[in-house]
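Before I ask anything, here is the structure I am working with.
Only one protein chain is missing from this complex, and each of the others stays in its spot.
Per-chain residue numbering starts at 1, and chain names A, B and C are given in the order in which the chains are listed.
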Amino acid sequence: MNLTVTIGSLTMKNPVGAASGTFGYGSEYEKLIDVHELGALYTKAVTPEPRGGNPVPRLAETPSGMLNSIGLANPGLSYFISNKLPELQRMGCSVIVNVAGKTQEDYCKVVETLETQTGIHGYEINISCPNVSHGGLAFGTDPGIVEKLTAQLRSIIEQGAAMRKDSCRPLIIKLSPNVTDITEIARAAEAGGAHAVSAINTLVGMVIDVKKRKPVLAMKTGGLSGPAIRPVGVAAVYKIRRAISIPVIGLGGITCTDDALQYLLAGADAIQIGTVLFSNPNAAHEIIQGIWQYMETYKINSVADIKNLLE
Amino acid sequence: MNLTVTIGSLTMKNPVGAASGTFGYGSEYEKLIDVHELGALYTKAVTPEPRGGNPVPRLAETPSGMLNSIGLANPGLSYFISNKLPELQRMGCSVIVNVAGKTQEDYCKVVETLETQTGIHGYEINISCPNVSHGGLAFGTDPGIVEKLTAQLRSIIEQGAAMRKDSCRPLIIKLSPNVTDITEIARAAEAGGAHAVSAINTLVGMVIDVKKRKPVLAMKTGGLSGPAIRPVGVAAVYKIRRAISIPVIGLGGITCTDDALQYLLAGADAIQIGTVLFSNPNAAHEIIQGIWQYMETYKINSVADIKNLLE
Amino acid sequence: MNIQIANIIENRSVSDQYFELVFDYSNFDSEPQPGMFFTVKIDGAFGPVLRRPFAFSGWNPKQGTASALIEKRGNGTHWLAGLASGDTLDILGPLGKAFSFPQRGVRPLLVAGGIGLGPMLFFANVLLARSNQGLCEAPLLIAGFRTQSLIPKLDFPAGTLFCTDDGSTGFKGTVLDCILSLSDALPKVIYACGPSPMLAALARYASSLALPYEASVEQWMACGIGACMGCAVPMTDGTYQRACADGPVFNGLTVDWEKLV
Partner (left out) sequence: MNIQIANIIENRSVSDQYFELVFDYSNFDSEPQPGMFFTVKIDGAFGPVLRRPFAFSGWNPKQGTASALIEKRGNGTHWLAGLASGDTLDILGPLGKAFSFPQRGVRPLLVAGGIGLGPMLFFANVLLARSNQGLCEAPLLIAGFRTQSLIPKLDFPAGTLFCTDDGSTGFKGTVLDCILSLSDALPKVIYACGPSPMLAALARYASSLALPYEASVEQWMACGIGACMGCAVPMTDGTYQRACADGPVFNGLTVDWEKLV
């Protein structure tokens, strides 16, 4: 029985990854869990410059979910390379760097620079960021922009691979659910040369404190994650799977094996867990075990075959 | 202190309505609660022909929410007029007929016919229905179509009002959250002559039964409602309020006074409750009382002023 | 039908997976009849959005109590199982249509599968009382379970036949096998509650013998009172009926069992 998952040239040891922004760069969780058990670690977003993040409060709790407006707080590309990357390299799992930016150049700069570094196994491109050169609507809402951005990043990593005389690192486009037709964006990513897409990022949400008579978050709106959005994520993956042929990485509200299996049955090749880590840091371990047992029960040899079990 | 809400020519006695599809045509709830206390009753969708609805199962439970794929099951326009309308007329609250269809003609036919009837206080147009003459994407996803449909319906009700020598019944366009930019659709509705918009309808979601290895719903995907979607609804209303100037009716996941106040503070002029009625049929009563108390506490005279309390 | 915050009088485990919930019924506005059900709100603070429906398994007008037999399935029923006498429940009922009474002179056959036992036991006891008054024949109850440990420790009418899938007690086989093995006499009318495949098999049997057949059907419910159309049950004529308001007891020969799953 084989738990490995293949995305482009990369083989992950199992389909369970820790979602960007919920796992930092891994070091905090090392004290609690065996990080090397993870199929992949998706880092907190990296931007060219350091970012302190949004004003506070940044968190709000919602029914079966939460809002965050961390605001891509991160120490910036240089610090990431000098201080975080060495830590990540000893984690013992595939390291996917989540990349964010305000302009197309930001994304390119991060990937270009990281192409000169070792110990990185892939990129996840967070296109839910507001596109400053496009009126502030997220990059991920316009198929034309997504295709162009993807193509440009693809050519950067092709060049990087050639320079390193190595295979091309997989390029994963992380889709936003805040669009009319997510399959259209997935097709644009595929057309641009993505090796995979991941879905879903958070939904836009807001909570108002009726006693204080103002939004709980300083930024007013934030990103909704957790079990509340799971049905939205499963539906998205189901539709995306039937629209494109590159791998799909499913996430959104996964808390346990059954939740992960919903995504795998819907057509995901791998999954990520985010919010659940806050209440149960051990969730990855439990889900990896659970998927193994499910495969035993249904006598399946490869994770990739789980999707074929769907009637 | 004044709980009334004005939408076009209509004055509702308070801001709390029962959402379409969750309250039938009112008669079932009559045995449990004082239906006449409601500010408004939004009927189950009415289509030109009777519809049996979707195959079963039609319901699935999700974290803090549920999926439904009822499929606009309804007895059709003629039966509605002969059997349901007389019942509705004795409910003692504003009756807003929710209208659905597969084509623009369907919507027009329903409204045109209902314009010849009395005892109807307004229309709520469910534009989340798949538009058969437009590839199956929902009407509500295309601002051009929304504006055209709204304008056509507006002219029908203007004619109807002239014929009845009566004021024009308010036309409420019910917005779908499954779009990239809900304010764009709201603006289209306003431009087309809507008297108000309501938001939000359900999000698209899916649950897979991992033991049976198939989607729980016969139709695979369904509409997600309940507290899980409340942050999405509040964010939508907040943004819509700042994009248009006609009244906004807020709904999605309201369970109690505080939830209703979140919408009113975000900018809603009125609210609707849906899913909560399934667990607490008495919710409308409780929320009406609660809003009253809040207005007393903050010494506000009119519900419409609650939105001004937001800092 | 109304909503009451009812006191739990007793809540005790009656078998491996089943428990019996007895609650104060003195404030409800109408009598529960066999086949009717109620819905319960689960766990005030963090509970799920839908109430949970359960069939009445008994009613004691003298003590002012009603009861249900409940199987531990998911979170809701596990939460219910943890409650005790003194706790309160938010209950909506009685809901739905009851079984109709058999004609005089016809011995009613009552078939229960698993936790479907609750309403059938209620019905059996009501029919026994009626038969003691000479209003009908005494019923025959056949109750099937996967295995012996599930059979609740309760009083069953004399003559109740038990079947288990694994033969751990009673007749080995399904309730239908058991019916077919009844050498003495063919049943004349069947009433049943249990898993859909069992109800469907009984429908085929009843239909082949043109027997009257009433089945209590399970379907996911939202409102429970007929307003939402969520609990639709497909009929052979292509229409849908509402399990909560038109049922849960239906003429089993008119249900389209194939489409019900």
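Going forward, a contact is a pair of C-beta atoms (placed from the backbone, for glycine too) under 8 Å apart; a residue touches a chain by one contact, two chains touch by 3 or more.
Computed from a predicted structure; not experimentally measured.
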Shown chains touched by the chain that is not drawn here: A, C
Selected residue (touches chain absent from view) among A:8, A:21 or A:290: A:21
Option from A:58, A:169 or A:187 whose C-beta touches the chain left out: A:58
Chain C residues touching the omitted chain (full complex): 42-43, 45-48, 75, 78-79
Absent chain, residues of chain A that touch it: 21-24, 28-29, 31-32, 44, 52-53, 55-61, 64-66, 68, 70, 73, 226-227, 275-282
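Operating definition for what follows: only the chains that are shown with their structure count from here on.
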Chain nearest the overall C-alpha centroid of the shown protein atoms: B
Longest centre-to-centre distance from chain C, chain (CA-based): A
Centroid spacing, where centroids are CA-atom means, of chain A and chain C in whole angstrom: 47
Centroid spacing, where centroids are CA-atom means, of chain B and chain C in whole angstrom: 37
